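Quick one: structure below, then a few questions.
Every protein chain of the complex appears in place save one, which is left out.
Showing chain A:
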Amino acid sequence: MNAPLPKRKLKVATTSLAGCFGCHMSFLDIDERILDLVELVEFDRSPITDIKHCSPDCDLGIIEGGVCNAENVHVLHEFRKNCKILIAMGACAINGGLPAQRNSLDIRDILAAVYAQPGRGVHIPNDPEIPLLLNEVHPLHEVVKIDYFLPGCPPSGDAIWKFLTDLLAGRTPTLGHGLIHYD
């Protein structure tokens, strides 16, 4: 799990599955330190670049959000295949988070309720371009092997910074008192 990392610019891919982008926002909350970080890492597929698929030699894959549909499954597998180390960032990635509130409900009932139009019946959109929903929202580790879990909703910018700098320096990441939060 803690294999030493090579001494070159590390390739980092990030994505949001069934999340709210709050974890990515918290990543940007490292503020000015992002200008130091880009000296050490190169961003591959990520919402802030236009690289649409992971390069096969990514070092870190950082994933926000749980798995709620077929496309999420596909992206998660792409990340596992192309990234040496996978990090589940935030409550949604670790345990499904708030979107997993729907797990106790029947997905058909939810769709029928959301797409009911007063006086015009229910029109659940249907198109092959839209990925199939899973019955439940799943945490990442149920689908692929995850190497690190970074808790919080979201983890703070400081927690993300400490985690990354530990990892980049070849240390086992530890979040001491004050950085571990679950809210």
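Points to keep in mind about this one:
Convention: a residue touches a chain if its C-beta (ideal position, glycine included) is under 8 Å from a C-beta of that chain, and two chains touch if they have at least 3 such contacts; residues count from 1.
Here is the rule we use: contacts and distances are computed from a predicted model.
For the chain that is left out, the UniProt protein name among "Multiple sugar transport system substrate-binding protein", "Histidine kinase", "DsbE family thiol:disulfide interchange protein" or "NAD-reducing hydrogenase hydrogenase moiety large subunit" is "NAD-reducing hydrogenase hydrogenase moiety large subunit".
Those residues of chain A that touch the chain absent from the view are 16, 18-26, 28-29, 31-32, 34-35, 38, 43, 46-52, 67-71, 73, 97-99, 101-102, 105, 107-111, 113-115, 117, 123-136, 138, 141-145, 153-154, 156-157, 183.
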